[in-house]
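Note that this complex is displayed minus one protein chain, with the remaining chains in position.
== subunit A ==
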Amino acid sequence: MESHIALAAEKLFQIGPIPITNSILTTWVVTFILIVFALVSTRKIAAVPSSLQNFAEILVESFQNLVASIAEDKTKIFLPIVASFFFFILLGNYFGLLPGFGTIGFFRVEHGQKIFVPLLRSMNSDLNTTLALAIVSLIITHFLAVRYLGIGGYLKRYFSLNPIFLFVGLLEIISEFTKVLSLSFRLFGNIYAGEVVLTTAATRFYAFLLPLPFYFLELLVGFIQALIFAILTLVFMVILTQKSEH
């Protein structure tokens, strides 16, 4: 059987007028797991932590230290946002490495061709997901910038009476759009490429042992990409909430 991974996520079914793709289905599963873990680990929160609470504390505290080293006094506001990006992306990436992803599915005839539709697809190998995350990151960053600097201080970064600074401001506006593109395409590209590598190694070459090194590589990539997304979001937030020099 030959497996081919499409660039776009495949549609599975429709709920009313809303189509549901396999990556959205995965996103829901990941969301469910994340929320359930969050609720269970903090259900019986106590000063002397249980094992699950202990694990949750390690996650939050280590990330808190990381955020605090960059954001300092704004840690309390930034931590939930940045950490949510990290945990959501990390869990999504690792979840997509589980067996069954991209391999369990069904065949559907489309345009007279028989097409294999996997039931689950790693959520970050769909540009919709990563673009959505990048857009949320951008919107929250700008929202926080307005909150910290006021609307005047926020606009001063982009608009100025000085022609040189006006041009700089224009570049800043363009850079905001490139931020979204770079954030979304970096994450999507890495995870999608990982999927392709794993599928190719398993289906075109040899399915036993050969994909194993790539799985380790993907574990590393999944972690690094989640961290990069979170840290870049954090850095953008810190930069935009500081008073501009001009």
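Assume a contact is a pair of C-beta atoms (placed from the backbone, for glycine too) under 8 Å apart; a residue touches a chain by one contact, two chains touch by 3 or more; residues count from 1.
Please note the rule applied: contacts and distances are computed from a predicted model.
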Omitted chain, identified by the protein name its UniProt record gives, among "ATP-binding cassette domain-containing protein", "Transport permease protein", "ATP synthase subunit b" or "Heme lyase CcmF/NrfE family subunit": "ATP synthase subunit b"
Sole contact to the chain not displayed, among A:Thr129, A:Asn190, A:Gln225 or A:Thr241: A:Thr129
Residue among A:Leu12, A:Leu66 or A:Ile81 touching the omitted chain: A:Ile81
In subunit A, positions touching the absent partner: 6-9, 18-19, 21, 24, 27-28, 31, 34-35, 38-39, 41-42, 45-47, 49, 53, 56-57, 60-61, 64, 76, 79-81, 83-84, 87-88, 126-129, 131-133, 135-136, 188
